[in-house]
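If you scroll down you'll find the structure; I have some questions about it.
The other protein chains are all here in position, but one chain of the complex has been omitted.
And now, chain A:
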Amino acid sequence: MSSKTLDMRSAYQLQWGRLSLVVLGLFAILMLTISQGPMAISFADTLRVLLSRGFGFDFELSHSSEVIVSQIRLPRALLCISIGAILAQCGAVMQGLFRNPLADPGIIGVSSGCAVGAALAIVLFSKVSNSFDLPEQLSLVAVPLASFSAGLVTTLLIYRLGTSVNGTSVTMMLLAGIAISALAGSLIGLMNYLADDQMLRDLSLWQMGSLAGASQFNLILSWTCLVIISVFFQRDAKALNALLLGESEARHLGIDVQALKRRLILLTAFGVGVAVACAGLIGFVGLVVPHLIRLILGPNHYQLIPYSALLGAGLLLAADTVARIVVSPAEMPVGLITAVLGAPFFLSLLLKQRNLLSGA
């Protein structure tokens, strides 16, 4: 009886002790990340800068390490955290929505859709603003907005193609993803063709994913987005669990399934759209992270979503650190690192599902 009590407690309650332990772990990775780079900064100095910046403590600090930490490395690490957490949560929620553990914004083409929107905005905006003299700040809003809208259209399209009364067909979902990625690839190619040299370099770096663009605007946008989607996803966690039973079963439990699906599609498109607009295409975080959490904590979304956010943040921080130091002082696109980690993982999942796929 007592063990039962614990079981049911854990299902719909966050265990704050465990959660704060993981947050502490994330903070340790953050410290490690910030201290690494072309100029090594000791842990102690990193901590001092963070304390003086965040809490107003007064320390003797060398000017250079203060500038490097507070102006370069910290903003970038904060962008890593928000983007990693957004991508991992969107992956977890999409897998619930599609009732399929292979759904991932990158694999099913949502990220590519967002990328088309953003690339269109980048290239067309600069063309248009040359002739009409538009304010520069407008492009800051135009890129995320275009990215989100294109992501929304893509998600809806793939959802329509992939799901039927009997649930989601993996085959249809993945094939739709291939088709959309191909279409997106050609559209982005067209943008490349239209772009000038500087734009071309921006576009190609951005297609491989990079967290170097940690501007203040990007930080505010991505953290706002993270807070919004985290709150809404957590509120819908129980309903998402029921959705895994099947749509009609969820309806019989009193859930407004149509409204739930609409809300989740909107929010995931918002999340992926913002992530792509801020950091380009970073694949596989949304696939790998929820899988690892499911192995440890089970499929209950009430736990899955927040822990995915934390692990996603940690993983992207680590990947970005690797990207920064492998070929230092130059850096690799972080999307390459996550793809090297994620693609074999995806293949192993496909192998596991092979029997299911051949039956579909």
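Simple rule for what comes next: a residue touches a chain if its C-beta (ideal position, glycine included) is under 8 Å from a C-beta of that chain, and two chains touch if they have at least 3 such contacts; residues count from 1.
The rule we apply is simple: contacts and distances are computed from a predicted model.
Trainee: Identify the UniProt protein name of the omitted chain, choosing among "Heme ABC transporter ATP-binding protein", "Septum site-determining protein MinD", "Acyl carrier protein" or "SigE family RNA polymerase sigma factor".
Mentor: "Heme ABC transporter ATP-binding protein"
Trainee: From the listed residues A:228, A:253, A:266 or A:318, report the one that touches the chain absent from this view.
Mentor: A:253
Trainee: From the list A:207, A:241 or A:308, pick the residue that touches the absent chain.
Mentor: A:241
Trainee: Residues of chain A in contact with the chain that isn't shown?
Mentor: Against the missing chain, chain A presents residues 4-5, 7-9, 11, 99, 101, 166-167, 238-239, 241-242, 244-246, 248-249, 251-256, 294, 298-300.
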